[in-house]
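I'd like to ask you about the structure that follows.
Missing here is one protein chain; the remaining ones are kept as they sit in the complex.
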Amino acid sequence: MSEQEQRRTRRGRAVRWGVPIAAVAVVAGAVGAGPVIAAVQGAPALPERTAEQLLADAVRAGEAGPRPMSGTLMQTSSFGLPGLPQVTGATGSSPTALLAGSHELKVWYGGADKVRLALPGRMSETDLIVGGGQAWLWESDANKATRIKAGSEELAAHGAGHGRGKGTDHGAEHGPGKGTGHGPGAAGALPEGATPQQIAQELLKKADADTAVGVTSNEKVAGRDAYQLTLAPKDAASLVKEIRLALDGETLTPLRVQVYAEGSAEPAFEVGFTTVTFTPPAPENFTFTPPPGAKVEEKSFSELTSGHAARQDEGERMKDGAEVVGTGWTAVAVLPFSLRDLQEGRPEQAAGGEAAGDATAVADALLKSATPVSGTWGSGKVIRTKLVSALLTDDGRLLLGAVTPEKLVEAAGRK
Amino acid sequence: MRRPGAVRAWWRLFASETGLIFRRPRNLAMLAVLAFVPVLLGVALRLFGGPGEGEADGAGAIFTQIAGNGLFLTFAALALLVQLLLPVSVAVVAGDGIAGEAGGGTLRYLLTAPAGRTRLLTVKYAGAVVFSLAAVTLVALSALVVGLVLFPAGPITLLSGTTVPFAEGLLRIGVVVLYATAGMAALAAVSLALSTLTEAAVGAIAATVVLVIATQVVGAVPQLSGLQPYLLTHWWSGFDGVLRDPVATAEMGRGLLVFAAYTVIFGSVAWARFTSRDVTA
Partner (left out) sequence: MVTVRTDPTPRTDRTGPPQDHAIVIRGLTKRFRGGQVAVDRLDLAVPRGSVFGFLGPNGSGKTTTIRMLLGLVAPTEGSWELLGTPMPGGIGAVLPRVGALVEGPAFYPYLSGEANLRRYDAADPAADPRTAARRIGLALERVGLTAAARKRYRAYSLGMRQRLAIAAALLGPRDLLILDEPTNGLDPQGTREVRALVAEVASGGTTVFVSSHLLTEIEQMCTHVGVMCAGRLVAEGPVAELRAGEEARVRVETPDPAAAAAVLAGLGLTGVRTGAAEAGAVLGGLPPERVTAALVTGGVAVRGLAVHRPSLEDVFVELTGEGFDVDG
């Protein structure tokens, strides 16, 4: 009796601790279940498609125009920048904030003239609302509504492109831009009247030279079955392991883009939907009346994007002096550049204010971690991140590419 | 052991517990401080105005809106206090729960009464939750009164730029209060679990506060942003979803799930520890 009771109490204690252990297991299960179940199930819920079929269908779907939908886009990146200064108060608008961390963008799309984008911040929100022939930019932290004067069609087109292409833009900045560039837009490069089939063939033929293309049909993105197109560079000098593009199984809308760096299991850059529904959003999303007490301004579209345009101009200027060494994934851009420019800060950038300050801070941090290299061509400093290497030579050149530092050094030698 | 009177007996002990919490001078002082912060905030904003244009970014931006609508003082006050002051006061009550009784020796008399360990723990947790609700409600009410006295009131502009009637604004404040309470209740479970590990209430309270601050530091490091969705502190300010149009139910639902997960895990740890521990104090 006593022995029995003792055993019972001792077992009782073990069972007690089993409860929290079970609770942890259940929660961990719930957290990890999504991807695990998807991976375990494995059975393709979608009909098999070859890369060519998939591309052709996607182009066809793209020509028909995007379907009404709403969803949440999440962008995460970990470029492995060494010693990145902490960016505080980031509302997602600061460009450096995009280099690390995750950012959310909500999208409502009801048609070419009905678009709403919301960038939620902590206790703040920035909205772009296009609808009813009007376009508004609402910034809650400034309590400011800006009416954008422009043809609403032009705007809608830009808005739509921005909404779906936001991530891909950044992908293009940092990656070679090859894979992400493929989309409905690429069709424009082909002769008028080409069938989707032809476009797909053409694209694949071009890609085949330096890219291994693959398709899987058992992905899950935002709870939806999806196809995944993988593009892997064939050149070993590329820092990009592969680029994955997930297309919704039903609508073939791009749902996610991931860029994987060599030797890393997690994507260095990712933008994709975390939730998405392909039903027309409620009409209230596309109407906007400036709230009482808010500052109301009117600006033309070009005024609004002037900062952006200036940056583009600058980019153009730099491009003038730039040359590209190599082709495809391992192309290296060579730009005239000197450290002094960066450290002194340029007048145009000073006007940019905070953004420029951030950029300088990032650059300083990066330079501190740079390793000196030298060769027959001279000497310089090399910075390597997960996806991009940069070589700043002492003779005033900046070499950039998604390649190993050795490749950059080699390119520097080819004056 | 489950007699029909068990429920009534639980309520009797619960009434005793809440009575104790709200009669304790220390707890009353904390509530007074919490109620005073919105007053301070409101008066300061009225006298000196909000942060100038351009300065306003991030969470600070909300202060500019108070001048336009007193109702916003409630959201601003909660957004400010939910970061540290509310968690600290909840930690003081919940962390004191078991450790305080053990340290004072009263735990042995409660248990020989016999309060029953599971019953005592559930009563302690319920007491901490009631205190959380009281603290959050008090801040909201204080801010509401100060806001309405010092600033104009009327239809409220949401973060998305949409305007809703005053009454709906009040309703949304109610949702915010419940959400913030749920967040504090999750912290109370953590604190109570720590409280079962020690006989020094100060230790449990300090450990909770350190944990909260450490979590916030981790949450602020961009390189560790992948961890954010799992951090309790990250979700506390998630009530700003109430101020969007449409209401960010998905995000807030995820927040509530995180709170529930923390509550279940740490609640069961507290239970396993407390029901098997030797009471030697």
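The first chain written gets the first letter, and so on, giving A and B; residue counts start at 1 in each chain.
Here is the rule we use: a residue touches a chain if its C-beta (ideal position, glycine included) is under 8 Å from a C-beta of that chain, and two chains touch if they have at least 3 such contacts.
In this text the structure is predicted, and so the values were computed from the model without any measurement.
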Residue numbers in chain B that touch the chain omitted from display: 1, 3, 5-6, 9-10, 12-13, 15-16, 20, 23-25, 104-106, 108-116, 119-120, 276, 278-280
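Methods note: only the chains that are shown with their structure count from here on.
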Chain A and chain B, separation of their C-alpha mean positions in angstrom: 36
Chain B residues touching chain A - in the complex, by the definition given at the top: 53, 56-59, 61-62, 64-65, 68-69, 75-76, 79, 154-155, 157, 159-163, 220-223, 225-226, 228, 230, 237, 240, 243-246, 248, 250, 261, 264-265, 268-269, 271-272, 275-276
In the complex with chain B, residue positions of chain A that touch it: 12-13, 16-17, 19-20, 22-24, 26-27, 30-31, 72, 76, 78, 84, 86-91, 97, 100-102, 118, 120-125, 127, 129, 136, 138, 140-143, 145, 275, 282, 284-285, 288-294
